[in-house]
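Rather than the whole complex, this shows some of its chains in their spots.
Chain lettering (A, B and C) follows the sequence in which the chains are written, and residue indices restart at 1 in each chain.
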Amino acid sequence: GKKEEAAPVEASAPVVASKIVIGLDDNFPPMGFRDDKNELVGFDIDLAKEAAKRIGAEVEFKPIDWNAKEAELNGKRVDALWNGLTITEERKANIAFTTPYLENRQIIIVTAKSLIKTKADLKGKVVGIQDGSSAVEAVAKDAMTAKAIKELKKFGDNVTALMDLSAGRLDALVVDEVVGRYYTAKKPGEYVVLDENFGTEEYGVGVRKDDADLLAKLQKALDDMKQDGSAAKISTQWFGSNIVK
Amino acid sequence: MDYILNILGPLIAGTGVTLKMFLVTIVLAVPLGLALALARISRFGVLSGAVNGYIWLMRGTPLMLQMLFIYFALPFVPVIGVRLPDFPAAVVAFVLNYAAYFAEIFRAGIQSIDRGQYEGAKVLGLTYAQTMRRIVLPQMVKRILPPISNETITLVKDTSLIYVLAMNDLLRAARGIVQRDFTTTPFVVAAAFYLAMTLVLTWGFQYLEKRYAVYDE
Amino acid sequence: MSNSSAIPAMIRAENIHKRFGAVEVLKGVSLTMDKGEVIAVIGPSGSGKSTFLRCLNHLEVINRGHIEIEGEVLASTDSEGLCHYAPETDVRRICRKMGMVFQHFNLFPHLTVLQNIIEAPITVKGMKREEIVPVAEELLRKVGLFAKCDSYPARLSGGQKQRVAIARALAMEPDIMLFDEPTSALDPELTGEVLRTMRQLAEEHMTMLVVTHEMGFAREVAGRVIFMDQGEIVEARPAAELFAKPEHPRTKAFLDNML
């Protein structure tokens, strides 16, 4: 009986998106995470709420395993991915993106005592990244450095990687700037962000490729929010300045 | 200390998820396991063989894969395919998996009952079903308490696997806070919670063992 | 064969054959037993005594032969040598006419003495607790164990367990009692109590078929004694005769060894 159930979803989704289910990694501060009351908060959360309001749709945030984001989206378990989702060529094959709303760099974090000052110093070193994050592709793209480093360790999350960095088993960590800055701010003086990075990339909201209607609506809402300054306000609230693009 | 009080909220919520998962699994997997065990020892070769294969498959592959399969792949399977939300999907996977483990324990327990008990019941005129219900299964319970207790304690911790479906059980709640606050204190608190749950279970099973100790064998 | 107007034999077994794999354990055993008779079966270990008893109440399935209990056919063999049993519900009903007491008691360890006794009357006969409990208590008084009503079997001595087993069988009101070496798992001292109970049953004219090593019991209580060896009945005669002068040399050798 599953076909009957699935059919109305397909039929109704493009017409009126009365409710948008947004998939996110709820362990991804400061974009989306849980506060002490166990409620979802974060920059992307606020942004998405505002956008939904403008579309006139109800919004539901559904925590997903970030590793399974494509399956969640295309299995119609969520309608949009909105959680610091980097726009990449590979992902474009499976996901339709809005235009970028944030610019992000893949920064390199080392300990304060570290002798590593440049990308070149990573030669022969052990470098960590979060598995499934866009840092994986960013490092892979820089073939020269990728070849030079001794080992690329893929961690389940960035905190484990940072702890390993502190423990000295890891020499450097490549991570999204927004995330990296969040953590380094928690332990002032312990970490240093290198000047060089693994490139700039852009965050966008992802929807199913056949869901053109939702994409258009989200795009319009985002554009409006950028223009009337409400996006800037949210950014200032979370990052202390407006970094929205 | 204040910090611990602050994070207690999400951790208690996580414990709720863990307990809910645990209880629902136990309540469903035990009867299913018993049914599988009875099918496994039945005289119908086909049934017994099928159950045997099922048990092998369930015990031979990781529970995580089973869960991912039921969540993501099942909707595309013809006929039986159904798209389950996360909690029901996790429950189905856990129940199917643990029922296989329980079935093996039940089977061993049933088979450890002396043939004399069956013969004693038979000469009194009890049917096979009556013999099972009134004579064999009640005696089995006593014998399987230790392995069931083990499996149950394992289940408490196994529930944390539901993180792959992004549900916030105790362990994942703790990881969430660790990532938010960049400190390992939540892990220590979570460990204490797990120990407490294990302790309660251990006591529960000790009580049961004592109750069943009124008769020796 | 059985004529409905005559009083049917309690047990009529004819030409029973039983194989385990390739080994023929019963090679054509026949026995007819009348109401109130007490028959003792003796013979060396492995001669098939237990197997014969177990064939009578369907604990083993025979390969060939004919079994009738109180005129009802349990199993029979057709002209082509195929053995047929009665339908399952009939088999269960017919077998309920026979109570059985095992060498190792086979009490239910998770039930108290009283519960052991009332279990089958309630479950099988559908009796009410209030009906059967007084009966059970009476039976326990009879075997001298009323005080042990609420004990679990593990707390009893072997002799006490066996007496509970007898009471449990009697609670189903069987017409025939089968005993398979009821005392051979007991210390010599504890044997006496059980034999006393069995003697009492015989005095009340219970039909009893008893496999036993207790020659004293066989001599005093049994009307007929059957000597089995190697799957056959070698001699079957009144007890006094058989013990006084066994006809067959195998019987003689066996009795010499036992006494």
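We adopt the following convention: a contact is a pair of C-beta atoms (placed from the backbone, for glycine too) under 8 Å apart; a residue touches a chain by one contact, two chains touch by 3 or more.
This is a predicted model, so every value here is computed, not measured.
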Subunit counts for every protein chain kind in the full complex: A x1, B x2, C x2
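The definition used in the following text is that only the chains that are shown with their structure count from here on.
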Category of the chain touch graph - line, ring, star, complete, other: line
Chain with minimal offset from the mean of all protein Cα atoms: B
Centre-to-centre distance between chain B and chain A (centres being mean Cα positions), rounded to whole Å: 36
Chain B and chain C, separation of their C-alpha mean positions in angstrom: 46
Per-residue multi-chain contacts in chain B, two or more chains: none
Per-residue overlap in chain C, given as positions that touch at least 2 other chains: none
Complex interface listing, chain B residues touching chain A: 6-7, 9-10, 13, 68, 72, 75, 81-83, 163-168, 172-173, 175-182, 184
Complex interface listing, chain C residues touching chain B: 57-59, 92, 95-96, 98-100, 102, 104, 106-111, 119-120, 123-125, 152-154, 168-169, 172
Residues of chain B touching chain C in the complex: 114, 116-117, 119-127, 130, 134-135, 138-139, 142, 214-217
